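What follows is a short report on a single structure.
With one protein chain withheld, the remaining protein chains of the complex are depicted in position.
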Amino acid sequence: MGELAAFIILSAITLVSAVVVVTSRNIVRSALSLVPTFFGVTGLYILLQAEFVAGIQVLIYAGAITVLILFVIMLTEGGTGLRVRQTNEQVPLSILAAAVVAVLLIGVLAQTPWPRATESLPQYTASGIGEALLTNLVLVFEVTSLVLLVALMGAIIVARRER
Amino acid sequence: MQVGLTHYLVVSALLFCLGLYAMLSRRNAVAILMGIELMLNASNINLVAFNKYVAPAALNGQVFALVVITLAACEAGVGLALVMAAYRNLETVHVDEINVMKW
Partner (left out) sequence: MNWGLEIAKAVGLAVVMFTFLAVVGAMFGVLLERKIGGWIQSRLGPKHVGPQGLLQTIADTVKLLQKEHITPRAADVAIFNTAPLIVAVAGLMDWIVIPFGPTLIVRDLNIGVVFFAAMASLTVVGILVGGFASNNKYSLLGGLRSASQMISYELPLAMALVAVAMQAGTLSTLGIVNAQAQRGWFVFLQFPAFVIFLIAATAEVNRVPFDLPEAESELVAGYFSEYTGMRFALFQLGEYAEMFAMAAMATTLFLGGWRGPLLPPVIWFLLKMYLIVFFLMWTRWTFPRLRLDQLLNLSWKLLLPAGLIWILITGFFITFF
């Protein structure tokens, strides 16, 4: 019972903040309400007993990506705070598309008989994730670190001022 | 009533569609990137929920979610660098004003 209440509160926080993100006319306000969205998602991870992923989510998403987005907003045109039109001419079509995709996804996902696991949950620890990353999934780990390196170099070179 | 797999899937589907709406209908390039972040978060919720309810023995879902978080950070970094470079050269961040091949 308590878990259902927590789930409803966290989903409400996530979805309401996401609505503010996508519909606000002030871009700084929509970037700032990414923070409660990410916190709601963190709460959902904690309900799913994935604590390490929750900690990393707060650290990276709410701490770093939000700051990055706010930086770029302030250094480009959005930082002036002028009231410009934020939506283009595709608004009715995009509402339709989003609604159709939502109905399709929820319909398919709710009606598929997923194979439910019946064994009890193991204790998900950070050391378990570390072991998995370095034994079974080491290829994923190495490729991800390569992608990080390339993205780092690419972002620095692309955003550099021309001399 | 227990919180089941379907609840998490519905929440993530709604979050995904909100991100899709942002991506399709906003003019500011940074707002489009924010929509993309929402979509990636929705897929992460799916991955972790499936890990707990369908295959709890292995940690693959959570590791996949961590990898998606890392790649989302990379993509946000590169995307925002592109937005800044575009702003410096084309003097606008609204994607519907970037419609000529030669500046």
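For clarity, chains are labelled A and B in written order, and residue numbers in each chain start from 1.
Rule of thumb we're sticking to: a contact is a pair of C-beta atoms (placed from the backbone, for glycine too) under 8 Å apart; a residue touches a chain by one contact, two chains touch by 3 or more.
What you see is a predicted model; the values in this text were computed from it and never measured.
K.L.:
By the document's own contact criterion, which visible chains does the hidden chain reach in the full complex?
P.N.:
It touches the following shown chains in the full complex: A.
K.L.:
Which of these, A:17, A:37, A:66 or A:144, touches the one chain of the complex that we don't see?
P.N.:
Within the whole complex, the residue contacting the unshown chain is A:66.
K.L.:
List the residues of chain A that touch the chain left out of this view.
P.N.:
Residues of chain A in touch with the missing chain: 1-2, 5, 26, 28-29, 32, 35, 51-52, 54-56, 58-59, 62-64, 66-67, 70-71, 74, 79, 81, 125-126.
Simple rule for what comes next: only the chains that are shown with their structure count from here on.
K.L.:
How big is the gap, in whole Å, between where the Cα atoms of chain A centre and where those of chain B centre?
P.N.:
6
K.L.:
State the interface residues of chain B toward chain A in the complex, per the touch definition above.
P.N.:
Per the touch definition, chain B meets chain A at residues 1-3, 5-11, 13-22, 24-28, 30-31, 33-35, 37-38, 41, 44-45, 48-60, 62-63, 65-67, 69-78, 80-85, 87-88, 92-96.
K.L.:
Please output the residues of chain A touching chain B within their complex, sorted ascending.
P.N.:
Going through chain A, the ones touching chain B are 3-4, 7, 11, 14-15, 18-19, 21-22, 27, 30-31, 34, 37-38, 41, 44-45, 47-50, 52-53, 56-57, 60-61, 64-65, 68-69, 71-73, 75-78, 84-91, 93-95, 97-99, 101-102, 105-106, 109-110, 114-117, 119, 121-122, 124, 128-129, 132-133, 136-137, 140, 144, 147-148, 151-152, 154-156, 158-159, 161.
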